[in-house]
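Reading through the structure tokens given below for one structure.
A single protein chain has been omitted; all remaining protein chains appear in their positions.
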């Protein structure tokens, strides 16, 4: 029978006693600061409708591909977890998680879930096969109560800003409906990948829909006007950023005639592989141009090979755990974009990577020169305490603290938001405490940096 | 005169007192566990013949390219070490090592040798120029005694499983002769590189020998049958895995007609560079297919540029210290293979790298999704305490502990086996103790993980 488990108040802080004391003070100075989440994937409908979360499995397992992927690796069939439209009893799904709980020892996902159990859901004891039903029952009870409905949690979490990620054709009425309803802002984010990448599924019909929605002709000029118009709609509805997911951060400066020709070819479906790549690279540069014009912060999430396994994709769809990092080259890839717009003062470009070699080699050096470039917080597989420590170590000596984005949770797992921000605050406290203990910075500098990192920094970078 | 040197019982454990206490307890819980060595290069003849080791230089210097390479870098001529068939007096070789012993400070090789001196060979005092002869004499005396013969050491080391690496045409009689003779198993491993890589030396005659030994015709079908037959022979003799060393982990799914055409071309010697690469990549996929069928665990050692220096190769042969790592791309390279076989439940694919950037970027993410993929222990240049700490830090937050291979010594240096496993156990204890001290995992989880890592984990991954 597992023993009751209590959260260690000093969790994630360094073991050395003196460093820990410093870290604890730093952490406490920001532990209760409001949450600013300028990029993430919480469905806005949850907040608009404020319907109770259905059950523990649906909320904490089925849609969290960090969690399902590790179960999958251990041999669990996605169908048994209810993925791909398969029916699965929530309690059974939950028991599968519980019986595999030992797999999560030491992982970020395991840590977050334990945080959620203890800090948000208030379930006592250790999770595992023997306590699976108890946890399921207690959590189910919690989710049925009004204080666990999305808006109540939003308030309880102390969220000041929450950005969602949205289709450019979204009317954003959900966001509009939330204005003045919540204690914090819910902002849309313009995410145009499927209208920019000729290899996106249904690209031609995506373009058709975009042009139709904006009453633009099928021409490169019309296409650019359509994108611009939708960005304006987003801005009018509170958006501060446009997000771009690309396998490689390639950009290309192409003359308008050639760009127009490429547009015709990709729409017709007659473009070569090279033509499609050139179009994609040019559109990333065009998005930067529009950001210079309209002020939307440009975020780039690069270096992910999406849908590595076709069979899983066919059976269970995208975002099912087989998006995998590849080496990334920001310095050469972004050069055409930065040649054009890198020195623009109103332009903010935040770079996120899953190839951590770029931190010291590329992103910190870029951000330490270009006024437009900011260092995105550790992303995806790197959004975890050790990876955060490596990140800070890799970028700080070159770029200091002022060029970072502030923490980005980038999550759809609504309940994990406080745990993720708390983790980042503890990790920053640990890092800064080491610098203080090693006599590299003064305590008061560490206090200023950590306070700024949870408030001023994300506000400046994301123009909040 | 160097002072006597005693092994620190807490060696490799973290300096922080509280973390060290935790680490010590974890280490002690596994320090005496039997050794499971599912991949290595000990010559089976040593155990078959059980002849005494000839002398300290032959045993500990000449054949250990980790050791000879650093002497070479310091200007020692390989001929003076007895490489390349050159005659060298063992005592002279030994004195060369001793007079260069300071070079090994801080290296893994230096650490292992000191372990062997103190823990296995029982030589007192510090090794160095002044004590070279003393060490030579004592070790020589030890090696002449029955308790230092290979089988006695095998038993003394507590080896439960030892895998060798063997040519597919080996009759494996040596392995058969050892059945029920030793307290542990000695398993062969199928290593077919020289029959798969058209750029291997004497490739055409290798193929001829393979087909001859299996009475197969010179055709792609015959070739595949020959490989399958030899694998069956290995399995019948206890093999659990097939090992593949490749410069790049490229795989290719090629239709049978084209594969057959490529086979003809590589055998005739008429294949282009691209044709040879395609054949090689396709054969890696074919080996996966056979592993799916016959159950042999597939291990891939990738990212090594072999024989970087032609002059050294000509004069002293292969495995003489100039195999060098290059960047490796598993995510794209293995995709064809994983598209076909990545979801097969009986398929185990263990990935070893010398490019440590792939740990967090590729191998942990792959192993955290594909049920077939396991994370190989730090290999070769990375088989050392700091590199192990970086490895665990890089993979754990994404993939936990359950997706690792368990420790692999991969060595020909028989006497170093206990030192290497002990190092891994200490490194894991150190890593886990930090996670406990930082409040990230519970002590009992750390105990479970470390116990599993020396026993259950390698048994499951290698189907032992």
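Letters are used for the chains, namely A and B, taken in the order the chains are written, and counting of residues starts over at 1 for each.
The rule is short, and it goes like this: contacts are C-beta pairs under 8 Å (C-beta built on N, C-alpha and C of every residue); 3 or more make two chains touch, one makes a residue touch a chain.
What you see is a predicted model, and the numbers here were worked out from it, not measured in a lab.
> Hey, which of B:79, B:103 or B:277 is the one touching the hidden chain?
If we include the chain that is not displayed, B:103 is the one touching it.
> Among A:11, A:151 or A:335, which residue is in contact with the omitted chain in the full complex?
Hidden-chain contact among the options goes to A:335.
> Go through chain B and note every residue touching the omitted chain.
Residues of chain B in touch with the missing chain: 5, 7-8, 10-17, 69-70, 72-75, 102-108, 110-111, 126, 305, 308-312, 321-322, 324-327, 354-357, 381-382, 384-387, 390.
> Even though one chain is hidden, which residues of chain A still touch it in the full complex?
14, 16, 18-19, 327, 329, 331-332, 335, 338-339, 342-343, 345, 357, 360-362, 364-371, 373, 393-394, 396-403, 434-435, 437-442, 445, 448-449
Please note the rule applied: only the chains that are shown with their structure count from here on.
> Using CA atom averages as chain centres, what separation in Å is found between chain A and chain B?
Centre separation, chain A to chain B: 39 Å.
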